[in-house]
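Worksheet for the structure shown next.
Only a single protein chain was left out; the remaining protein chains are all shown in position.
Labels run A, B and C following the written order; every chain starts at residue 1.
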Amino acid sequence: MHEWALAEAVISTAIKVAKKEKFKKITKIKIKIGELQQIDIDTFEFLLKEIIGTNALVKKTKLQIDKEKGLLKCNVCSNKWDFKEVIKNLNEEYGEAIHFVPEVAHIYTRCPKCGSPDFKIVEGRGVLIETVEGLR
Amino acid sequence: MHEWALAEAVISTAIKVAKKEKFKKITKIKIKIGELQQIDIDTFEFLLKEIIGTNALVKKTKLQIDKEKGLLKCNVCSNKWDFKEVIKNLNEEYGEAIHFVPEVAHIYTRCPKCGSPDFKIVEGRGVLIETVEGLR
Amino acid sequence: MDPRLTIIDKRLEKIKRLIAVGGGKGGIGKSLTASTLALSLSNAGYKVGLLDLDFCSPSAHTILGIKGVYPEEEKGIIPPEIYGIRFMSIIYYTEDNPSPLRGIDISNTIIELLAITQWGELDFLIIDMPPGIGDSILDTIRLMKRVEFLIVTTQSKIALATVKKVLQLLTELKIPIIGILENMKLARASHTEEQLKEFNVPFWGTIKFDENLEDSLGDVNKLSKTDFSQHINKIVKEIKCKN
Partner (left out) sequence: MDPRLTIIDKRLEKIKRLIAVGGGKGGIGKSLTASTLALSLSNAGYKVGLLDLDFCSPSAHTILGIKGVYPEEEKGIIPPEIYGIRFMSIIYYTEDNPSPLRGIDISNTIIELLAITQWGELDFLIIDMPPGIGDSILDTIRLMKRVEFLIVTTQSKIALATVKKVLQLLTELKIPIIGILENMKLARASHTEEQLKEFNVPFWGTIKFDENLEDSLGDVNKLSKTDFSQHINKIVKEIKCKN
């Protein structure tokens, strides 16, 4: 459960935003989880709630967690592809490495069109906070 | 007049686009020139026309050249600033170096708020083609 | 918003000192210095971590002969402890494969590792820097706010030209530089100390070029007996775990 560290990062960041915005309560945190990181949404929600615990600022916060498609684009041939197609045939060990550090996709996968490791992770890399909403 | 090389790149690219799009004539090329590169628009237009010469594909093309503000953003303190403010007090020699290679702005200028050389050139770096329009 | 950036301070909060071993130029002995420094500090009884930030040429594991270990997952990543050193490296995820990472990927990898690694309490975190003054050094400065640098150089004018640039940059940015170490000294006279005097950084002495050093790579017992390690041991006596 290394995802605990990322869940803690999400809650810490939301609290930091709340302090800056002078929120008395955080009503909603919108989170995107990129497919490269292959984090189970239910698990992540469970961890977020565990970390929130009894913290009054976030206790009743609605957690919206959406998947973000893993979109890759080749710097050599401009081809774009979906990480979902990659993961289907990916050795489990490599998938696990990408789960920890999404950038190692450059090591274990290639552009399906031209074979290059030189591609951009356009979206769907990892955990992002889209919005933090609250009441002042 | 090193800008000739960049003007040639613009016309070559427009012709390449025209061939791909099967244009018989290019009617308009919309160009943006970023302020970091400090290229005079009239000069650039003159060079473009010189390169176009009698090439039928581009001879009657309308050239729209707009300036793009040089926007920089600090990776350390998130401060954003305008390159126009920088250039006012910049040693001429440094400005000339940035004219050739805009990235050397990281050598001769700093974030005005925190003093860091670690900033992003968000926009206004150099010469870009926005659109190439044509008739089939 | 990138939530990882907020949590890094917390991940590093129980580390007393962060020392990055740099110099800008490649092949001057940064990795050997970082590795033996971590080893020597650990032998001196300190709690030590070692973070290899050279993702293209990770070398600390080769120098210390570390293999077959892997981090544990527990509220993040817990680096395995070898010779008393908590050791973190990209090799756990890349193994021996080439890692063609552009700057943006290097930056993201550094951020990820710093966000998920649970170092716990440490007296020292030693950071082995790659060559260059690009993403790695800029992120080290940006994300590890208390970082101090130990600078390695050789007497060659090629190395000195680069080391001067690194010293100039760190000085301008007011990053503490704890010392300059001259490595691979040859029989010919050297003017390194003199040439770097203007930077007002303590000169931590000279390590000779050692024809036989290669034999000790990968074997910590042999490594500790080299003149290189002996010199580092002397330095360690002068370093305090609270700055």
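Simple rule for what comes next: contacts are C-beta pairs under 8 Å (C-beta built on N, C-alpha and C of every residue); 3 or more make two chains touch, one makes a residue touch a chain.
Here the structure is a predicted model, which is why all the values come from computation and not from measurement.
Residues 75-76, 115-118 are the ones on subunit A that touch the missing chain.
Contact residues of subunit B toward the unshown chain are 1-2, 4-6, 8-10, 12-13, 16-17, 97, 100-104, 106-108, 117-118, 120-121, 125-130, 132. Subunit C residues in contact with the hidden partner, per the touch definition given at the top, are 24-28, 31, 56-57, 59, 62-63, 96-107, 130-135, 137-138, 155-159, 161-162, 164-166, 168-169, 186-188, 211-212, 214-215, 217-218.
The rule is short, and it goes like this: only the chains that are shown with their structure count from here on.
Taken pairwise by the contact criterion, the protein chains link up end to end in a single open path, with no chain closing the loop. The greatest number of inter-chain C-beta pairs in contact is found between A-C. Here the CA centre of subunit A is 30 Å from the CA centre of subunit C. A straight line joining the Cα centres of subunit A and subunit B is 35 Å long. Rounded to whole angstrom units, the spacing between the C-alpha centres of subunit B and subunit C is 40. Those residues of subunit B in touch with two or more other chains do not exist in this structure.
Residue positions of subunit C with contacts to 2 or more other chains are absent.
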